[in-house]
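The other protein chains are all here in position, but one chain of the complex has been omitted.
Chain nomenclature is as follows: A and B, assigned in order of appearance, with residue numbering initiated at 1 for each chain independently.
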Amino acid sequence: MSELPLLKVHELSKFYGGRIGCRNVSFDLWPGEVLAIVGESGSGKTTLLNCLSTRLTADVGSVEYHMRDGQYRNLATMPEAERRFLMRTDWGFVHQNPADGLRMTVSAGANVGERLMAVGERHYGRIRETAGDWLGRVEIGLDRMDDQPRAFSGGMRQRLQIARNLVTSPRLVFMDEPTGGLDVSVQARLLDLIRGLVQDLGLAVIVVTHDLAVARLLSHRMMVMKDGHVIEHGLTDRVLDDPREPYTQLLVSSILQV
Amino acid sequence: MSDLATYNFAYLDEQTKRMIRRAILKAIAIPGYQVPFASREMPMPYGWGTGGVQVTAAVIGPEDTLKVIDQGADDTTNAVSIRAFFQKVANVAVTTKMREATVIQTRHRIPEETLTEGQVLVYQVPIPEPLRFLEPRETETRKMHALEEYGLMHVKLYEDIARNGHIATTYAYPVKVEGRYVMDPSPIPKFDNPKMHMSEALQLFGAGREKRIYAIPPHTKVVSLDFEDHPFEVQKFAKPCALCGAHGVYLDEVILDDKGGRMFVCSDTDFCEERREAGHVGELGVANKEAAE
Partner (left out) sequence: MATPLVVSEVAKSFTMHLRGGTLLPVIQDVNFSVKAGECAVLGGPSGAGKSSILKMLFGNYSVDSGQILVNHEGRVIDLATADPRTVIQVRRNTIGYVSQFLRVVPRVSALDIVAEPLTARGTSIEAARARAEELLSALNLPRELWLLPPATFSGGEQQRVNIARGFITDHPILLLDEPTASLDAKNREVVIGMIEEKKKAGVALLGIFHDEDVRERVADRIIDVSGFSARKAA
């Protein structure tokens, strides 16, 4: 209990002109904790994710990150060079569409190796060894290492994107609908993989999803968003099994039972 | 020449030359940094060296002697027409002799002989951005230069090794200038890369279509990128020049007949000629005589 939060979010708001993107969002994220942000399309969950990950600038409020040197830094006032360095070393971002997070015209090995080269690794053999190791961890065969992700299936691309993000051992990973648009069986495999990696590496994750099953499987804690506001927030199984808010009850009761 | 004619010396008007000179000065002040400039329409198509011609026009004066080379040769179409252009619009002395020239405009080569203090080498550049092939967004590449994020350059070299077992990039091989900016040296063979390092001459690069000027001032460190376990190497040729017998120079392949006959000769024609005048003879110099007999 002596450890400190990794991310401290204080009254974060983002407006698109007169419309609310997200409003007054506050929470702490702890090391190793998986937080799911759920809600329907347009509820502001992606806006929130983008504000947290500095892909968007919030209008009000602050996001503080616990740097490896032990200091808290306000992300909004951090110099861009430092922020970009943070994003490619200590953070990961897994996009819904793998093409947004991968370089589609360079090989799988180079996709994974890029972050290593970006932090100054200049030994080809070592880069290749590490990349191969990570491809193995996301269940991509070494024989595919020199193929471009263009030749990969959707599920493989997504796994490659995850490997590309995790190769620098980040402490915080943002995921935007990581299983969206995949077949159910491919989804199950990916979810299990993410779950295993998150546990093994002790990653903190903020995952945006509209799929409550994904939230239940991956997250410890969840926030339900509606119209830009967080309407319910708590332990994932508590929110799903004993939803309090009308909207959350509607959401939970709308899950199709198989 | 009348006063009116000298006012627009070297084709461009004074305002344009001043604008280009400002860009050149900035480029010299920040070695390897691509300075945008308002590239003008020139009386030749893009790709024929409009960038180089504008830079040359901005730096050349009536006292200068100009040499123009294309792929090392003084007598190819591009070289001949650019040389003729400056003879006409600037009335400057021209030469093919490397040591006589004060300004050398080049496409795809650096002369074999070491450039000396006071000389200016002007490169014609088709695509100035070394990161372009992996990152299409100009906003992003500019940011990457600004923040010194050059990991992507090594991704390109990584791909080379992964595909070919060695770094197969043989021209336009990226370099780091004075430990700061990564720069595309224009499509010179990587054989010429070491010549840029600590050169006594001023090296200017002009990209007309892309509207960028960059520079390597004299005595600047220029290092070719590589991996620790795959260090940078220049091409090596198995044979010396067939005409002049020179070793350790860049050679061109020349097809002799339709039966597979070929020879390898210096790409730098001026260098080759001088050697032959000095009495050096390569193996085909003899072979040719025999064939004639």
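In this text, a contact is a pair of C-beta atoms (placed from the backbone, for glycine too) under 8 Å apart; a residue touches a chain by one contact, two chains touch by 3 or more.
Keep in mind it's a predicted model, so treat the numbers as computed, not measured.
Chemist: Could you tell me which shown chains are touched by the chain that is not displayed?
Modeler: So, spelled out: the chain left out of view touches A.
Chemist: Of A:15, A:30 or A:85, which residue touches the hidden chain?
Modeler: Selected residue, touching the omitted chain: A:30.
Chemist: Which listed residue (A:42, A:181 or A:246) would be found touching the missing chain in the intact complex?
Modeler: For the chain that is not drawn, the touching residue is A:246.
Chemist: For a quick check of understanding: of A:195, A:210 or A:229, which residue touches the chain that isn't displayed?
Modeler: The one listed residue touching the chain not shown is A:195.
Chemist: Hey, which subunit A residues sit against the chain that's not shown?
Modeler: Those residues of subunit A that touch the unshown chain are 1, 30, 33, 188-189, 191-192, 195, 199, 217, 220-221, 234-235, 237-238, 241-242, 244-246, 249-250, 253.
Basically, only the chains that are shown with their structure count from here on.
Chemist: How many angstrom between the C-alpha centroids of subunit B and subunit A?
Modeler: The mean C-alpha positions of subunit A and subunit B differ by 47 Å.
Chemist: Touching subunit B in the complex: which residues of subunit A?
Modeler: 80-81, 84, 103, 105-107, 109-110, 113-115, 117-119, 122-125, 127-128, 145-146
Chemist: Can you name the residues of subunit B that touch subunit A in the complex?
Modeler: 134, 143, 147-149, 151-152, 154-155, 158-159, 161-163, 226-230
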